[in-house]
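Got a structure for you, questions after.
With one protein chain withheld, the remaining protein chains of the complex are depicted in position.
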Amino acid sequence: MSFDIKIDQGVEIPEVLQSGRVVAELAGEKVRLSLRVKSADRTAVAKALGFTLPAKIGATSSKVGITCACLGPDEWIVIADQDKGGKLYGKALKLASKYDMSVTDVSFRNIGITVTGEGAADMINVGCPLDLRLAAFPVGSCTRSVYEAVPILLYRRAEDSFTVECWRSFAPYVVGLMAAHRSGAAST
Amino acid sequence: MSEFRRPGRGLVDYDSPVKFSFDGKTYDGFEGDTVASALLASGVHLMGRSFKYHRPRGPVGAGSEEPNALITVTRGKGRMTPNLRATTMEIYAGKETASQNRYPGLGFDAGAFNNVFSAFFPAGFYNKTFMWPKSFWDKVYEPFIRKMAGLGPAPTEVDPDNYGSVYATCDVLIVGSGPAGLAAALAASKKDQDVILVDENPQLGGSLISSPEVTIDGLSAADWRAKTLKTLEKSGNVRLMPRTTAIGYYHDNFVALAERHTDHLPMVEPGRIRETLHRIRAGEVILAQGAIERPLVFDGNDRPGVMLASAAQTYLNIYGVAVGKELVVFTSHDSAYNAAFELAGANVRIASIIDARREVHAHLIEEAERRGIDVHIGMVVSGTKGKKRISEVEIYESVHNDRKRIKCDALLMCGGWTPSLHLWSHSKGSIKWDSQTGVYLPDKANENCVCIGASNGDFGVKAALDAGSKAGGGRKTYKTEEPDFGVGEVFDHLPSYKKSSKTKAFVDFQNDVTDKDIKLAVREGFHSIEHVKRYTTNGMATDQGKTSNLNALEIASKALGKDAPQVGLTTFRPPYTPTTFGALCGYRTDDLFEVTRKTAIDPWAEGQGAVFEPVGVWRRAWYFPQDGEDMHAAVARECKVTRDSLGIFDASTLGKIEVVGPDASKFMNLMYTNPWSKLGVGACRYGLMLGENGYIYDDGVVGRIAEDRFHVTTTTGGAPRVYRHMEDYLQTEFPELDVWLTSTTEQWSVIALNGPNARKLIAPFVEGIDLSPEAFPHMAVREGSIFGIPTRLFRVSFSGELGFEINIPSHFGLAVWKALFEAGQEYNITPYGTETMHVLRAEKGFIIVGQDTDGTVTPQDAGMNWIVSKKKKDFVGKRSLQRSDLVAEGRKQLIGLLTDDPKVVLEEGAQIVADPNQPIPMDMLGHVTSSYWSESLGKSVAMALVKDGFNLMGQTLHIPMAGGVVHKATVVKPVFYDPNGERLNVL
Amino acid sequence: MKFSARSLFANALSGHQNWPEQFPNKEPKKEYDVVIVGAGGHGLGAAYYLANKYGITNVAVVEKGWLGGGNTGRNTTIIRSNYLFDESAGIYDHAVDLWDGLSQELNYNVMFSKRGVLMLAHNVHDVQSFQRHVHANRLNGVDNKWLSPEECQKVVPILDISQNRRFPVMGGAFQQRAGVARHDSVAWGYARAASKLGVDIIQQCKVIGIRRGADGAVEGVETEKGYIGAKKIGVSAAGNSSVVMDMAGLRFPLESYPLQALVSEPVKPIVPCVIMSNAVHAYISQSDKGELVIGAGTDQYTSYSQRGALHLVEHNIMSICEIFPIFKRMRMLRNWGGIVDVTPDRSPIVGKTPVPGLYVNCGWGTGGFKATPGAADMLAYTIAHDAPHKINAPFNLDRFVGGRLIDEAAAAAVAH
Partner (left out) sequence: MMLIHCPYCDEKRPEIEFAYAGEAHIARPDAAEQQEMSDAQWSEFLFIRDNKRGEHCERWWHANGCNMFFNAVRNTVTDKFVKTYKMGQKRPSASQISKWNEGGNV
């Protein structure tokens, strides 16, 4: 017997969000690691991993294909493209025996949705109460927050481009809310 | 054109005539009219009936403060809106409107007989009667009272419209676009602030629109307004929001706005948003809500045609409508003179100005006389006549007892001005009484907020503009030419020669509260304004007292002989004006109301025709009926196939938490009742978690993946609170532990395979794991791959059969499930849902936390003492378990029940007694927690929490049902199937 | 003057000029046998029962604001007694028995309307839990019936019972003797009846201290209007109970939370009974004026501000529109907040305290209004006898020590 084992993110971007001023797209498969590192070991771990673990909550570091965001005093999330991140988990696991840290693979827990275009911030503000004016939430900011009923991870890639990450089963709600706003906004 | 129109005046578009209907009759108006302005232009003042006495009423105001002219607007199926104000409803072609609270019609209303007997319905009358005979209350009085309820009709169809909801942040939020608001916006805009300027009206500009005599910096008010709006539009940092009401002011400058998009449009495309809720966080809030004119309280002040002087100005200047041909003005404030002069200038005859004051500025009288208007100083209106519209007023002077009648077709009144402090009051800003003007004014702010212009008691255009500039961070002083706003006098009582029993002077028009009602309330001991309000219902109508609260306060304080502040002021409560439920829902209706979480495998179950049940925020497959099976048949089949061969179950919703770090096992020891230190890598253990109060909190199987890594599972509904519980203890109580928690619920899809063929099914597809019973015993976990996908494979069982739980990355969950199902055809594999899962576990006596236990059950009660470590010094809940009542005799304990008649399946929740013949109230021993038909055993099985249950083994208990049937059942140990667990070891 | 149709008629002829004060506001005397702190329905009721039932008429009720101005005047007026545990059923059903006939007893129409309370079940867990209630209530003599979805719809014709909804109606528990009453009238009625029996009602008189003697027993209360001696003190201060108990040196297992409610504009009758939904998290009834009266749960943090958050209101309205989508075009007229005092098991504390002569009635959380006559009677009984009645005996303070909690909410625990 042979089986076709296909990957499936379980959510589709509604048509109304596929074109126009603000466009939403699925971010595709990523490697996602939750890193917890005690502050004393932060620089050493970063060096071993080959990218920066920013010290400030909400800050990110970016390298080609790898983004690392500081989410809490000892917490980082690494989001990497498949080709860059494939070996990261194993590498980090090995470090864990040496340093005061933990690493957990959460690659498949989240769905990433990019929202790009003029007014992208308004689309985020449909469900997220944060002040997203550029001065308050500059490019490169990343934080957990909420999108109405669901928790999200919000990352500003550019002035008019965000990535919203949420747990897999929340994704239809998130894109549903975006689509409802777009359908309505198109008419008002 | 109607004789009431004044072409050339107003903002209506005279080139765009609009026909609409009111009570089935067609009327003409123009684009830009409201229902009220267009009806007034057609000579119609009668627009509604009051709540209690059904008295005929016309509009008192011209805006959202209107208490009388309430109408129902209909626009197709599901789009019926009751209780709208005719004064704010913009017309469009074909708009259908109707009056309310009348039967059979507005002109003749049978309910008006209440008016005839109004003497018997004073404030609070219902407290005093309808009590005898007692039986009449339920059957006669109450149904009658309930039938009289309500103003407009209740909706009966689903609203097809959509609504929106968004957040926004700004530096400055300005509420009100009159001179103060506009000047504030200009100044803030120049300072590079992000500004939002809102106004509830369709046109921005507030009083500037109806101030034709005013000039600002050399421009007419209209030109200055136009220029300013253009500047603001172009500024790039000011967002202008007309038709938007600031409805409520909440903590830390959080203000809710309701924006109306479509109610004024003739055509609305499907899907268009009707209203949007904007939730604004503002750095600073500038409140420039203006002031509302106060009615005067005199006999007959509610007749159609009696209205506020400023309303008549608004009708003239915004809508080009004269509210009558021959007007009388009754005032106690200078401002009404300006209104009279403006109307006179628009070719409306002003028969007289009646001024209740004894002293009035000479120049006002001169100005009036210059226009040929009689002024009666020191006189009051003592009565009015006219059926559906006023036709005559009687005026009266108390010293000489002069009386005189004057014909008119409208009476304008002005009792002064009430600053609008609604939002200020929502924000918990304090207020102070200004005895000179008889009003409350803003005092100390509680938020970063200022209240300016008329709402701060600063009347006049210049005062408003300058205050606006300052509030917006500017320093501009404006030059204006404007008539002096003037001063007024507040009367707590207008003289009358009539016996009070013969008069009806209304304070709250909509709720039919008269000055007599307020005095009666005071007489009966209601001495606080809150009491007066509640006893009389003054200020509780749909206008929330905008025109009535201060008059009521004056009358009550006079009756009490106290100063107004000692009597108090009723609190303003949100919303500022009634707000559509739909807007408060915004987008969050139907699928967006609450999340429905679905697993990766859910689409497959749906495709198979599964019946689902909601479990917390998840939806789970309940059972998989085939060929018209009902639930009972489907579950019996699913159970049988699983026990005989193989069942497949989606367990993905189980919560999962990865507990990682050098102190992981120490932490587990503290969070669970049982010990974890010695659990080997690759082994699993069932864990029981308590709350600090000692009651069972959650449970689940935990696998040790590495020395420093546990894969913890929780109940489906418990996942979020277990995670919180763990984080809370870790961060607050045990911060010294080096351990970290990560929720991994959705990282994994979990496919449970149960049945004697489970191992056979997976064996060909699993790599990297020795599946032999010796190498992979029950309660073990291994990492490897299945179909080439990495897996954490658990050998566990919640059914008593040989079982595996295959954890695979969730994006592969569906594909792996399908592959297993296809391969499983060889074994007649059946998918099963939560119901079969429950039956299988109940046959084994496994508990479901939350069903067989609730928040009052200890491990001992559940018969699970075996899992409570006696050696550990501490774990959460340990100390509580020793409390006297938790170790006392007679606690409810979890036991099994077998019904005497094996076909009887007890009702879950049914109560258990020892003696079914005892009288009610019965001494109940406990209740049935789980009860199922067991196809495998050919009889029903049940679990129950029963007082002293462990000591009742073998005894017969009774379960009395409604209707007299009593079931009998025997107490047994709650393990019904394969008590020795042999089936786990099938090869 | 007795209230009746006849007296109403007679007074109408004299222009309603001759109605006496319903509850004269008194200045405090030097000393009373009993001082009740808090003139809500519970406190006024306790004073009334002390005077009427237990023969103690030298009673004062002191109130920091105006009578009936706290939770009595701020709640959604739901009355029911279909509680699970014997103890709860006992005290709430005692209240319902007193509600029935209260208008006649007080000669004040409190408009208790037995229109019924329907609690909707939306999932299997609800069904199990409500069935458990229905069975227990039946054997306790409390009327509460299980209704199928179709039967629910018969009671509430506007209910959508299609099973493919996010929150399908899988049935409901219906108590017919339950319903609503006119909240203000309850306070006024008790105040008037108590006044007639000689009870002094003293408003605008904040208690600022409790004086205790050398033996530890209470001697009186310090108030803004001076010291008032009292042989016994009954505290019925709802959200402010902790503050008052603190004056006697007692710390209590209480936390005070904001609770909001709202009404719509009035419309013609459409909601025939009280409808509650735990799963969707809202409840609704329609007042005799036609307003939809709507409420839900508390804010998350403790507060005495009587100011709630918008997102709770949003959610409350969303929930109502989820159950009744026809209400989306209705409009919210007024939204307000109160302060509710909540115990760890969300059941009240009614009885004696460790301080001799000090009695308490608190911790009613969101359920206080429905209990008004029952709680008032039990507080009065306990004060009069210096011992609890068997109905309120289980609601003692000691239960938190040994752990014999009366936890209705835990018993209905959501889980799996």
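Here the chain labels run A, B and C in written order, and each chain numbers its own residues starting at 1.
Keep in mind that, in the parts below, contacts are C-beta pairs under 8 Å (C-beta built on N, C-alpha and C of every residue); 3 or more make two chains touch, one makes a residue touch a chain.
Everything numeric here is computed off the predicted structure, so don't read it as measured data.
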**Report entry** Touched by the hidden chain, restricted to displayed chains
**Finding:** A, B, C
Requested in this report: Sort through A:G85, A:P129 or A:P172 and give me the one touching the missing partner chain.
Outcome: A:P129
Query raised in the report: For the chain left off this view, which of B:E3, B:D728, B:E826 or B:D901 is in contact with it?
Result: B:D728
Query - Residue in contact with the excluded chain [from C:L8, C:I210 or C:L254] - result: C:L254
Query raised in the report: Which residue among C:Q176, C:T302 or C:N396 touches the omitted chain?
Result: C:T302
**Report entry** Sites on chain A contacted by the missing partner chain, in the whole complex
**Finding:** 57-58, 71-73, 75, 129-130, 143-146, 151
Query raised in the report: Considering the entire assembly, which residues of chain C contact the chain that has been omitted?
Result: 240, 242-243, 251-256, 300-305, 307, 309-311, 341, 343-344, 400-403
Report task. Tell me where the left-out chain touches chain B, residue by residue. Result -> 250-252, 254, 279, 281, 428, 446, 692-693, 724, 727-728, 731-733, 735, 873-874, 878-880, 882-884
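One rule holds in what follows: only the chains that are shown with their structure count from here on.
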Report summary line: Quick note, more Cb pairs in contact for A-B or B-C? It is B-C
Query raised in the report: What is the distance in Å between the mean C-alpha positions of chain A and chain C?
Result: 48
Report summary line: Rounded to the nearest Å, the gap between Cα centres of chain A and chain B is 32
Query raised in the report: What whole-number Å value describes the gap between the mean CA coordinates of chain B and chain C?
Result: 22
**Report entry** chain B partner contacts - residues on chain A that touch it in the complex
**Finding:** 1, 3-10, 29, 34, 36, 38, 74, 96, 100, 102-110, 122, 125-133, 136, 148-150, 167-170, 172-173, 176-177, 180-181, 183-185, 187-188
Report summary line: Listed in rising order, the residues of chain B that touch chain A in the complex are 162, 164-169, 194, 261, 269, 271-273, 276, 279, 281, 587-588, 591-592, 594-600, 603, 618, 658, 660-662, 708, 738-740, 742-748, 764, 787-789, 809-816, 818-819, 822-823
Query - Contact footprint of chain B on chain C as seen in their complex - result: 3-5, 7-9, 12-13, 15-17, 19-25, 65-69, 73, 86, 101, 103-104, 107-111, 113-114, 122-125, 127-136, 138-141, 158, 166-168, 182, 184-185, 188-189, 203, 264-270, 279, 286-290, 305, 307, 309-310, 313-314, 317-322, 325-336, 344, 399, 401-405, 407, 409-416
